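As you look at this complex, bear in mind that one protein chain is not there, while each of the others sits in place.
Chain naming follows the written order as A and B, and within any one chain the residues start at number 1.
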């Protein structure tokens, strides 16, 4: 028994060590977390392009960003990395660069003039020590407001522009009492997303970068920040009792069905509207609330490439990097994914009304805002999330909350 | 009894896998975990020693404190309810009921399903606007209220409801194995003495089944400390941080939040707590064993 076990250990071990890699073939094992219908269709755009270029795309899809990252990073640390892995645009790969585990894509970036066609914040988020280490592939607006046109029309309301407008409408809907004013999914990350939407929309660009980027503790204790906190907490009056724990898509469906008036959610919510057969700017509207200074929070995804010993893998990595950003791939991907292209020089006419609106926001330098992930490391985002979630769900006062946020900013220095 | 050299050698050979696992995995991995908890590691492990700073942050962290508090509530309720219900189910099945196989399978099936989706179903059922409360109200019970899952004070009890649902079937199986092992003579003797049935269970059968209870309790308790999936799938720790648990704290910080220094500090704290509880118990068991 034991001898056979050891024998098989040895066999498997040698098989592992001498896995044949032909220098001719271009293989790319890609770990990503796009698994379901529309998401998978989007990633297929990349795979098709790569296969067309003579490569072989090996798909390793793992649902759940944390799961996929977990698998990819474990393998990279263990010295058996995938060819490419998906991350969110932001600070998630800081330590991989510091540990010299990633290949840079600077040559491809220069060749493709990425810096000329992408928003500066996205370029900055992909650059470390003066070199680009990640390929940004899309932009997801995180703070969209989605509303049911018929429901808003029923109280005689137009598209809101600011949080004050929105609250006026919410009050009307509440007074009317026929629908739930604000559809909400009470999970930590969406509680944070809603807070962020209020912070950028009511607090403006200075507060956004001041809190998340500069970690300014005195700003966190300022009257302005407390006002943002009060506005945020006020939104709880417009939410139904079933909100805690609800999934975001169920909240979106409340808007689709006219059971609720509006929802704050990233542009992936569009997929639900499309699946239900709804038409943008006819059945539902989309907008971004802003106080005039900054407004559109740009999240998104990047691919990074762990350093490879084998030149054919490096070749595959650089081919992928190049292909992902051709204008044709970009527009195809965005159409499937519901995001907008990361390049501003593509023909946006094929995109739907909401995506075109998004393109206009991104084209305006004053509107482009880097997402929380780009400004702060995951540990800080997480700690803030806990604080926001506690504030939303308990009787904590705005003063206590601002003191707590200040403490979090201080502890994560 | 004295053992010959050959028997002794074969007994030790049987323990080789366990010893290997203990030294390489348990001791190796545990010391690594303890060491990392003393560093300022974020996403990747590093060796920048910072003493007990991570522990200081840990015990100043509301979420960790709430998690610890929750796991105590959950642990006590879950273990005692699962033992009680599991035992009652086993006793019920042991009364020569009809369709025993079917009933046993009904009790046991929840154990076969992962919480990835059954958690979602429980979330629906307990949600006031969707589940039981909604159904009761639509039946005309206007005042019916069952909204524990959306209230921070009570959300943890919802985890107990689902946890007991999943685990009591297993307790039932273990208890049934124990009950069926009880000598028929005892029942005859009790009948002759005219003891009522419940008295026999309480004063004779339960004390005889201490091994079954111990096995079930230990299995349930390991599940308590490792509680993770249920909290993720049902409430995702919410509302707010109201139903957070320690294993989820460790997992979230290990991966999603890329803060492995803090995660390993939490894991080490859990480890020390477990040793502090389990070691005296084992010592007591060993002493009891020697006296016998």
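Assume contacts are C-beta pairs under 8 Å (C-beta built on N, C-alpha and C of every residue); 3 or more make two chains touch, one makes a residue touch a chain.
Note that in this section contacts and distances are computed from a predicted model.
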Query = The hidden chain: which UniProt name fits, "Carbohydrate ABC transporter permease", "Protein-export membrane protein SecF", "RNA polymerase sigma-70 factor, ECF subfamily" or "Phosphonopyruvate decarboxylase"?
reply = "Carbohydrate ABC transporter permease"
Contact partner of the left-out chain, one of B:50, B:73 or B:117 = B:117
Task = Would you mind spotting which of B:83, B:174, B:241 or B:258 touches the chain that isn't drawn?
result = B:174
Residue of B:25, B:73 or B:189 in touch with the missing chain, whole complex considered = B:25
Message = Give me the chain A residues in contact with the hidden chain, please.
response = 8-9, 12-13, 16-17, 29, 32-40, 43-44, 47, 57-65, 67, 70-71, 74-75, 77-80, 140, 247, 249, 253, 256-257, 266, 268, 271-272, 274-276, 338
Message = Give me the chain B residues in contact with the hidden chain, please.
response = 1, 3, 6-8, 10-12, 14-15, 17-19, 21-22, 24-30, 32-33, 45, 85, 88-89, 92-93, 95-98, 100-101, 103-114, 116-118, 120-122, 124-125, 129-131, 134-135, 165, 169-170, 173-174, 176-177, 180-181, 183-185, 211, 214-215, 218-219, 221-222, 225-226, 228, 246-247, 250-251, 254, 260, 263-264, 267, 270-271, 274-275, 278-279, 282, 286
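One rule holds in what follows: only the chains that are shown with their structure count from here on.
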Message = Quick check: how many Å separate the C-alpha centres of chain A and chain B?
response = 36
Ask   = Where on chain A does chain B make contact in their complex?
value = 65-66, 69-70, 73, 77, 92, 94-96, 99, 186-188, 240-246, 377-379, 381-383, 386, 389-390, 392-394, 411
Query = Where on chain B does chain A make contact in their complex?
reply = 42-44, 57, 60-63, 123, 127-130, 147, 149-150, 152, 155, 234-242, 252-253, 255-259, 262
